[in-house]
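Quick one: structure below, then a few questions.
Presenting chain A:
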Amino acid sequence: MYKGREGQWAFFLHRLSGVAILLYLILHTVSIGSTMLGEEVYGAVHKLYELMPFRLGLIGVAGAVAYHAFNGLRIVAMDFTSWGVKYQRQLWYAALVMAALFMLLTLYANLPRLFPDIFTYKTIWGR
Partner candidate 1 sequence: MQAVFKIHRFNPEKDKKPYWAEYTLEVDAKDRVLDVLHKIKWEIDGSLSFRRSCAHGICGSDAMLINGKNRLACKVLMMDLGGNTVTVEPIRGLSVEKDLIVDMTPFFESYEAVMPFFINDDAMPAREHLQSPEDREIYDASTKCILCACCTTSCPIFWVNGSYLGPAAIVQAHRFIFDSRDKGGAARLAMLNQNTGVWRCRTAYNCTEACPRDIPITDVIGQVKRAILYSNT
Partner candidate 2 sequence: MQVHKYDVIVVGAGGSGLMAALYAKQNAQGTVAVISKLYPTRSHTGAAQGGVGAALGNVDEDHWEWHMFDTIKGGDYLTDQDAAEIFAKDVIEAVLELEHMGLPFSRLPNGKIAQRRFGGHTREFGKAPVHRACYAADRTGHMILQTLYQQSIKHGVTFYNEYVVLDLILDDDIDGKTCKGVVAYELATGEIHTFHAKSVVLASGGNGRMFKVTSNAHALTGDLTSIAYRRGIPLEDMEFYQFHPTGLYKLGVLLTEGVRGEGGILRNASGERFMERYAPTIKDLAPRDIVSRSMYFEIREGRGCGPNKDYIHLDVTHIDPKILEERLPDIMDFSRTYLRVEPTKEPVPIQPTAHYTMGGIPTTLNGEVIWGTTNEQKVRGLYAAGEVACVSLHGANRLGTNSLGDLIVFGRRAGVAAAKYANTATLEPIAENTDARATDLVSRIRNASGKESVAKIRLEMQQSMQDNASVFRTEETLSTQVEILRGLIARYQNIGISDRSEKFNTELLEAIELGFLLDNAEALVHSALNRRESRGAHAREDFNERNDTEFLKHTMCYQLEPGKTEIKWKDVVLGKYEPKPRTY
């Protein structure tokens, strides 16, 4: 593997997350949009959302979206501001931290929903 630095990893992750969330978006559109085909169809498709691996994956999707979003802002800053390129490394770490925070928030909200027996705490949003 080429020993690139932050920029290289930022790019790899951006691309990976971009493709991943696009796939999810397609899936999500079809599943949610299936409401127009009636309750049965929707219900059948929506079963997916009850599967544990899928629900865990969704937390990953949230992280991917957040990373892609914040790193996207980093890219915009590099393209259009006088300081973006100079602080690209710091910006990337900031994007990672923000994405991690967003994912933790998602995790915090969803763990009691996923494993009510283990995580018994109550989030401010309920289960």
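On the choice of candidates, all candidates are chains of the complex that A comes from, given by their letters.
Here is the rule we use: a residue touches a chain if its C-beta (ideal position, glycine included) is under 8 Å from a C-beta of that chain, and two chains touch if they have at least 3 such contacts; residues count from 1.
Computed from a predicted structure; not experimentally measured.
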{"item": "Of the listed candidates 1 or 2, the one touching chain A in this complex", "value": "1"}
{"item": "Touching residues (chain side chain A, partner candidate 1) in the complex", "value": "1-8, 10-12, 14-15, 75, 78-80, 85, 88"}
